[in-house]
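Okay, so here's the structure we're looking at.
Missing here: one protein chain of the complex. Every other protein chain is in place.
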Amino acid sequence: MIILFGVFVRYNEESDTHWVDYRKGNNITSDIENDFYFRYPSFQDVHVMIFVGFGFLMTFLKRYSFGAMGFNFLIAAFGIQWALLMQGWFHSLDYTDGKIKIGVENLINADFCVAGCLIAYGAVLGKVSPVQLLVMTLFGITLFAVEEYIILNVLHAKDAGGSMVIHTFGAYYGLSISWVLYRPSLDKSNHLNGSVYHSDVFAMIGTLFLWMFWPSFNSAIADHGDGQHRAAINTYLALASTVLTTVAISSLFEKTGKLDMVHIQNSTLAGGVAVGTAAEFMLSPYGSLIVGFFCGIISTMGYNHFSPFLEEKLKIQDTCGVHNLHAMPGVIGGIVGAISAAAATNTVYGDLGLENTFDFTGPFAKRVPTIQGGFQAAGLCVALCFGIGGGIFVGLVLKLPIWGDPADENCFDDEIYWEVRHS
Amino acid sequence: MIILFGVFVRYNEESDTHWVDYRKGNNITSDIENDFYFRYPSFQDVHVMIFVGFGFLMTFLKRYSFGAMGFNFLIAAFGIQWALLMQGWFHSLDYTDGKIKIGVENLINADFCVAGCLIAYGAVLGKVSPVQLLVMTLFGITLFAVEEYIILNVLHAKDAGGSMVIHTFGAYYGLSISWVLYRPSLDKSNHLNGSVYHSDVFAMIGTLFLWMFWPSFNSAIADHGDGQHRAAINTYLALASTVLTTVAISSLFEKTGKLDMVHIQNSTLAGGVAVGTAAEFMLSPYGSLIVGFFCGIISTMGYNHFSPFLEEKLKIQDTCGVHNLHAMPGVIGGIVGAISAAAATNTVYGDLGLENTFDFTGPFAKRVPTIQGGFQAAGLCVALCFGIGGGIFVGLVLKLPIWGDPADENCFDDEIYWEVRHS
Partner (left out) sequence: MIILFGVFVRYNEESDTHWVDYRKGNNITSDIENDFYFRYPSFQDVHVMIFVGFGFLMTFLKRYSFGAMGFNFLIAAFGIQWALLMQGWFHSLDYTDGKIKIGVENLINADFCVAGCLIAYGAVLGKVSPVQLLVMTLFGITLFAVEEYIILNVLHAKDAGGSMVIHTFGAYYGLSISWVLYRPSLDKSNHLNGSVYHSDVFAMIGTLFLWMFWPSFNSAIADHGDGQHRAAINTYLALASTVLTTVAISSLFEKTGKLDMVHIQNSTLAGGVAVGTAAEFMLSPYGSLIVGFFCGIISTMGYNHFSPFLEEKLKIQDTCGVHNLHAMPGVIGGIVGAISAAAATNTVYGDLGLENTFDFTGPFAKRVPTIQGGFQAAGLCVALCFGIGGGIFVGLVLKLPIWGDPADENCFDDEIYWEVRHS
């Protein structure tokens, strides 16, 4: 890793000491216009989502909190390094000297890339070994970088919040791996596959930090100015709306009318996933509310009805329910993105605004919104294919009996990988 | 809600794709001058205070952590949507087309508005049903928007950190409701009305995030530039000072000389409340310390002496002690604001600075600091009247036997509203 970084990675103009000359050459009047000040606060919010958000969200299991946080930490830290390289080759390579030039936007993209793998981790939580996780991350990041390149650069689809690139890909990648690694006797660990009172409170730390910082996630790499502004507003509204429908549906579908923490911890976030692609479009505030409204319903019902079906009929064991939180809302997000792109008009966006928002410049100068909608839909298909195909391939690799995965009766148990002190 | 948003809510110029034209029309040279970059980091801090800060602060009860976090989440998510509409009609209505134009400042204001209702929740924590909470929030937001309009626009009082508008109103609103809903047999739940070791640690998560981000709370909607800068410094100092007096008083008034977590969790925050109104004034660093110093004393003594008095004599059951944390410091904050506004001089502020700070422009161009002080005091009275009057009215509504509130022996217990897994 160090050698690869030594050969390939350098600072970009805005993080290099030559910035002072670069500024003059580009008529930039103040240090505040360094990209750092546009993106660093959002970067830190995303960083919190990756390490605290995903990490704590998975602590809900009664005896797998160390593994949830610790392996999340491990694969995220490994993943961001590998992602800087892989994404760098595809996106930030300076062809004049063959070096990858990195700045704050690369750090955000590396965090995004890792998010895809952490989503996949959610599907196999408690059932794989740390070595398997590292292999899964190594392949996951690589597949992600290729898939992202195809969707964003070749197809020129827009996906600011990664509904397709991150959530759809990551969820189906994890679910496919879980399908290949199906454990028929997993019920031997059933006594550990659940929460206790305090572990549910810990998991809420993850939920809340994900929920709060999701507007930063969806706006982090949106266009400077109105793009970031609008993406944050749309996400804020979609999430607020999801919370209400989640609570309502959770209460309606329990016989006792009581609320279920599983829904509150997970389904409240579905709106943020689903508004990802369209966040920087002129989705309009009520559009965001509608997206959030339906995702809250679908995601909560998914936990009640679809997860048991997946496990019994399709033989997919999905520990955290990523199908309900990431897969379905991600696909919805891709569709919403395609429709709202196809429906974009000069009246709503303004001539310059339309060009800015969809980057109809350079080789794509002649593209119109309806065509863009088609390419958005194509992007969604690419994400699905990479997720399912890549997941099956990596699942087969992980099925080799060399990775030290836990026995069926030791799943969801920290004891086999951690020194646990008994008080 | 979706229909109302569809009819009324649109993006403002800075979050709309027409921003590129707007920029040119207003001689704005760089995207970085979009209001988003002035306010978004503060917004995210405020967001953390609302959802993690208030949510976890209330997890101190041994078996009401789900309710504390979960219902906090629910009413905050509901409240921000309703607040965007109510505040929008009063503050952000574009009279040319009858639409509310929203941007990041509206999101902050919606969070502020919700803060008032969450403070009120603190007074009734564990004693009401989720439906009652939603009704309380619906009325609370509405009252808040009217009260805020009168104080900030009609009286033209300044209240950057909301000592009057948020804390005084919210606390007396909640206390009045609690007074109307007085439960004489609440001691049947006494065994659950207390903390355990781990729940006190969880509550400290809330305390610390509130404490740390309070400078952002008080500076979030202050004037760009020196206004935000000064508000952050004043709050930082007041809070630091409060911690010291809280610890000292907590230790002095216990017979054993031991510290009480209730004080550390709550009274350490009183300085931030009390410096809210005056935060953007030239209160001077030692002025902030003095405010924090006295509030630490008053708030801690309130927990020891005033809370029992409230409960026994005035029949007000105040679960979280919002009277000590929000009501008294809020009133002090209003008074400090009135005095420091009345004492403002051209020497200290500079001619332009005085005009900027108090917005002595337009219809208020002739106002002088002494008059302004009077209007500040009037604002405090308005907040008190709305809080007490509104609280009594809403309390009577909530007394109707149709809302499914818990029986006296089921208070402070998650079991009646949540699926609780017993390990």
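Here the chain labels run A and B in written order, and each chain numbers its own residues starting at 1.
Assume a contact is a pair of C-beta atoms (placed from the backbone, for glycine too) under 8 Å apart; a residue touches a chain by one contact, two chains touch by 3 or more.
What you see is a predicted model, and the numbers here were worked out from it, not measured in a lab.
S.K.: Which of these, A:Q44, A:T142, A:S251 or A:S307, touches the one chain of the complex that we don't see?
M.R.: In the full complex, the listed residue that touches the missing chain is A:Q44.
S.K.: Out of A:I205, A:V331 or A:A377, which touches the unshown chain?
M.R.: Among A:I205, A:V331 or A:A377, only A:I205 touches the chain that is not shown.
S.K.: Of the residues B:S241, B:T277 or B:Q372, which one touches the chain left out of the display?
M.R.: Reading the full complex, the residue touching the unseen chain is B:S241.
S.K.: Residue by residue, what part of chain A touches the chain that was omitted?
M.R.: Residues of chain A in touch with the missing chain: 1-3, 5-6, 9-11, 14-21, 23, 29-32, 34-37, 40-41, 44, 47-48, 51-52, 55, 59, 63, 65-66, 69-70, 73-74, 77-78, 80-81, 84, 102-104, 107, 130, 198, 202, 205, 416-421, 423.
S.K.: Which parts of chain B are in contact with the chain that was left out?
M.R.: Missing-chain contacts on chain B: residues 29-30, 32-33, 37-38, 41-42, 45, 62, 194-198, 200-201, 204-205, 208-209, 211-213, 215-216, 224-226, 228-230, 232-233, 236-237, 239-241, 243-244, 247, 254, 256, 258-261, 264, 268, 282, 284-286, 289-290, 293, 348-350, 352-354, 356-357.
Throughout what follows, only the chains that are shown with their structure count from here on.
S.K.: Give the rotation angle, in degrees and rounded to the nearest 5, that superposes the C-alpha atoms of chain A onto those of its identical copy chain B.
M.R.: 120
S.K.: Please report how many Å separate the Cα centroid of chain A from that of chain B, as a whole number.
M.R.: Their C-alpha centroids are separated by 33 Å.
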